[in-house]
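Written out below as structure tokens is the structure these notes cover.
Yeah, one chain of the complex is gone here, protein chain that is, but the others are all in their spots.
Chain naming follows the written order as A, B and C, and within any one chain the residues start at number 1.
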Amino acid sequence: MDYVNGPGRNHLFVPGPVNIPDQVIRAMSRNNEDYRSPAVPALTKTLLEDVKQIFKTTSGTPFLIPTTGTGAWESALTNTLSPGDRIVSFLIGQFSLLWIDQQQRLNFNVDVVESDWGQGANLDVLASKLAEDQAHTIKAICIVHNETATGVTNNLSTVRKILDHYQHPALFLVDGVSSICALDFRMDEWGIDVALTGSQKALSLPTGIGIVCASPKALEASKTAKSVRVFFDWKDYLKFYKMGTYWPYTPSIQLLYGLRAALDLLFEEGLDNVIKRHTRLGTATRLAVEAWGLKNCTQKEEWFSDTVTAVVVPSYIDSSEIVRRAWKRYNLSLGLGLNKVAGKVFRIGHLGNLNELQLLGCLAGVEMVLKDVGYPVKLGSGVAAASTYLQNTTPLIPSRI
Amino acid sequence: MDYVNGPGRNHLFVPGPVNIPDQVIRAMSRNNEDYRSPAVPALTKTLLEDVKQIFKTTSGTPFLIPTTGTGAWESALTNTLSPGDRIVSFLIGQFSLLWIDQQQRLNFNVDVVESDWGQGANLDVLASKLAEDQAHTIKAICIVHNETATGVTNNLSTVRKILDHYQHPALFLVDGVSSICALDFRMDEWGIDVALTGSQKALSLPTGIGIVCASPKALEASKTAKSVRVFFDWKDYLKFYKMGTYWPYTPSIQLLYGLRAALDLLFEEGLDNVIKRHTRLGTATRLAVEAWGLKNCTQKEEWFSDTVTAVVVPSYIDSSEIVRRAWKRYNLSLGLGLNKVAGKVFRIGHLGNLNELQLLGCLAGVEMVLKDVGYPVKLGSGVAAASTYLQNTTPLIPSRI
Amino acid sequence: MDYVNGPGRNHLFVPGPVNIPDQVIRAMSRNNEDYRSPAVPALTKTLLEDVKQIFKTTSGTPFLIPTTGTGAWESALTNTLSPGDRIVSFLIGQFSLLWIDQQQRLNFNVDVVESDWGQGANLDVLASKLAEDQAHTIKAICIVHNETATGVTNNLSTVRKILDHYQHPALFLVDGVSSICALDFRMDEWGIDVALTGSQKALSLPTGIGIVCASPKALEASKTAKSVRVFFDWKDYLKFYKMGTYWPYTPSIQLLYGLRAALDLLFEEGLDNVIKRHTRLGTATRLAVEAWGLKNCTQKEEWFSDTVTAVVVPSYIDSSEIVRRAWKRYNLSLGLGLNKVAGKVFRIGHLGNLNELQLLGCLAGVEMVLKDVGYPVKLGSGVAAASTYLQNTTPLIPSRI
Partner (left out) sequence: MDYVNGPGRNHLFVPGPVNIPDQVIRAMSRNNEDYRSPAVPALTKTLLEDVKQIFKTTSGTPFLIPTTGTGAWESALTNTLSPGDRIVSFLIGQFSLLWIDQQQRLNFNVDVVESDWGQGANLDVLASKLAEDQAHTIKAICIVHNETATGVTNNLSTVRKILDHYQHPALFLVDGVSSICALDFRMDEWGIDVALTGSQKALSLPTGIGIVCASPKALEASKTAKSVRVFFDWKDYLKFYKMGTYWPYTPSIQLLYGLRAALDLLFEEGLDNVIKRHTRLGTATRLAVEAWGLKNCTQKEEWFSDTVTAVVVPSYIDSSEIVRRAWKRYNLSLGLGLNKVAGKVFRIGHLGNLNELQLLGCLAGVEMVLKDVGYPVKLGSGVAAASTYLQNTTPLIPSRI
């Protein structure tokens, strides 16, 4: 427990869980309540309505499941698919890998399309697979919008275009865990059938709600999907939605009030402004990486992620040492390299409730750590590059104009 | 949202979620943290060790799953059983009903032993089933320790005796959701293979952790159990336990610190004192019900529950009106009657972080509501009966002696 | 520190500091802010405007001084009076005694009008003093609206009538510490010149703001008052009010947000409803005392206080033992008897953010303690008397109708 204390604030720059706004911490600091009183359904109703905005959907049906992103994945898959169903899934990093592992363990027939870690999903392969699949044996396309391990953002609108081009009826399932509320995301426009995120990511809440949103087509599929499910079954939710009591089992009262506060803050800033802020922070981070003379793990600009940057370190440095040292000396929490890129990259998460000076403090810290571990960085160089950009682009805070 | 405010405090007497101690609310009022830093595993290690005490086990392996009681049920079943497995399950009220529904939807072959709502599990039937089952086709016995809908506590030590008597190897799976931390519970002594509870019950936390504890025999069974599972799979946890990082996916940092605080408070009071306090509050409640001239839904004293009392109302009264009115007029939250006993009973939860005067305030409120809805109660009668008992039995607060 | 923990909630029934609503605790759970930014003045402006409502004044000027009630007293006196000034002051209990002590130490010429503890201010003496004072040597009348030590409420409108009858220009200074926001209080209508309260009383905040409200006449007097003062000087506040920055020195940011939340809650309930609630709780308490066969320290009904009841115990009981035992055994905090009534009375505070069932829990606790210390109370009798009244009079919670 002693580990926690240090002078000053922890600088939390892992790509999730992210910083919670004080307003949200306050909203959640409360006793339990009877979730069968009239108050909790009234609150829930506003949440289910308003949460659609973060998916940019009007036709979708959201589920606020007391689980994590992993559970949200399972909910998306088991409600729409049956064992043995063929799905096309893209492996581009640790989180897509884990989702694919889940897909396989849930007994789907997974057609894995692999890319180098640092590249985006190979959509050419998708096109050729769809082209060949006249029989429509492919039941779903599973894709991670933003691969948190490598900082790669896939182009979802292209996926939709390919599906449309081949008039393929496969379901379009998207992991938006490290994208929704931070990157441009358009569930209805892009014809996404199931989109999901976790509360501890760009929504800036504690872990504990897996937010899954289902299109009408996905809801229809859930009626016949044969995957065994109970806890994750949408049917139970829909039954309680109809009754107006909303909850098949006990929700976290605290997270509901927290979600209300989080949405209020996002709407006050404006979702489009939130996305622009992430673009700004992502760009600034990449400018700093470049100024340090380091490589971005993401191999092409089209895949650059505005929520997380994986920085490749020289081969003579162990990136884990950077993470360890940042925490021990500067109270800075960075993301480790995972699996194939363990030791090779460290990650800067720049999503959620964050502003320019927080990021610049982090970048200044990264510079010092780089020097600590023997990389000949010019101190201040990254901050200079980032702040030159930010000084030109940061708008006034809307509530203070 | 306006619903929430009323002058003074909400009197929360539903049988879960229950009142959270202020110390725990404080402990949870915090920002997120990197769960891969050295701090969170260090904390987790103490939790996994200490949580065993609430199960009274030294050989069990606990799992702190980011889910609810319903998820904990699913985890218990899918990790130890295979589709088609025969299980004996006792239906005595709404929560055992829901668990049985889950068991059936998970494709087990459920041998349902039903009792009237208000009675305990029919263990004679268990005995005869085991006697007949020379072939050991029965793979598990599933029983709810305390049926929250009717206020019935089953005798688990008798279940164990029957199993031992027939030397039957069936797994012994127990829902301890509304019993663990409140009623006498002895996992090791009673040879329970999987016991489970939810954080929002007698542990007095928010909803969000399904706590499942597995005996060595259950762990062994999990190696061959064929039920499909990923999110709820113990295997992933065990892998991370071995690595010392503990978490296969993101836990709620807040709930971990909350659990630490909750355990500290329980240990400070003494688990045995906690159980005695529940006995005291349960007895006091039943004395009040008797004084009011009302019937306990629980049909025999041997099944009386010290965590929840279901009170039967006269047929000319709708018990839901009692619950509604209690909330609207007195800021008192009582439990509804569910399913078969809807409209016929209301429930007083008396579990978790609660003391004598809180209960007496509740009982005084119930009396007023009873009068409000036309039941000719003598105001003060229940409080008098309860306080006469409590004045004789309440010990000094240990920390203030 | 260990003293604090006990199972369940502390039942706080001292007549201040009182229970803080959870909404207010949440509002105050925050970091510091720059009080010279545009945000804090904007907030302060709303507070200064809205706080007038609790005094029922439109012409008064409020000061939110970072101090306690004792400091607020000093502010009221030193800003309006000069050393040697003659003032008439009523001694009816410990708190009026302390104020008089302060008046004397501040070098005023105090004309003390003493009553038995348990009686109200002797206003006949006031009348005769004013009648005699043709020369207007009396510069101020100082009176405690509600004497917290004995549970005596003085009639302020009568004071005003007497002053008007004699057309006496004396300033009318009122300690409303345990009355404002709980009892009927009308600064403008009653021609009060300085009224004051403390944040930890019926406003239900932590200690830390002494709220003083000055009439135009009092402000005028402050221009010539020669008492030495700096910290408590209204002049500095007025200067900063004019500049629109409001604070001559650093306020507690937390208490400002807390005050905002407290006012919002009071306005939501409706100030008149708040006062009615106090009447209800005060009446219920007195009915319980009567049912126990005990005497109210307050000697006549006209002085009964709806915020605190001082209960006289039989001579063979030490009332301090009741307070000690209540805390040690039932986690119930009662008020001690002070000074002349030490050992002879204990006090039940029933002010601030409190509802019916909280009070009934307290009364049930008092009954048990009375029995513990050897008083032959019939358990349940007080609760019965109180709840019979409350069941007839408690309205629905406005926000839940």
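Everything that follows uses one rule, which is that contacts are C-beta pairs under 8 Å (C-beta built on N, C-alpha and C of every residue); 3 or more make two chains touch, one makes a residue touch a chain.
Please read all numbers here as calculations on a predicted model, not as lab measurements.
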item	value
Chains still shown that are in contact with the chain withheld from the display	A, B, C
Of A:63, A:237 or A:327, the residue in touch with the unshown chain	A:327
Sole residue of C:7, C:69 or C:176 that reaches the chain not shown, by the stated touch rule	C:69
Residues from subunit B at the interface with the omitted partner, ascending	22, 25-27, 29-31, 38, 400
Residues from subunit A at the interface with the omitted partner, ascending	2-9, 11, 19, 22-23, 29, 265, 268-269, 274, 277, 327-332, 353-358, 360-362, 364-365, 367-368, 371-372, 378-381, 383-385, 387-388, 390-391, 394-397, 399-401
Missing-chain contacts mapped onto subunit C	1, 3-4, 10, 12, 14, 16-20, 25-26, 28-39, 42-43, 66-71, 73-74, 83, 101-102, 105-107, 198, 200, 206-208, 227-233, 248-255, 260, 327, 333, 335-336
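Everything that follows uses one rule, which is that only the chains that are shown with their structure count from here on.
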item	value
Pairwise touch network: line, ring, star, complete, or other	complete
Farthest-lying chain, centroid of Cα atoms versus that of subunit A	C
Whole-Å gap separating subunit A and subunit C, where each centre is the average of the chain's CA atoms	53
Whole-Å separation of chain centres (CA-atom averages), subunit A against subunit B	34
Subunit B and subunit C: spacing of chain centres that average the CA atoms, whole Å	44
Where subunit C touches two or more other chains, by residue	22, 29, 400
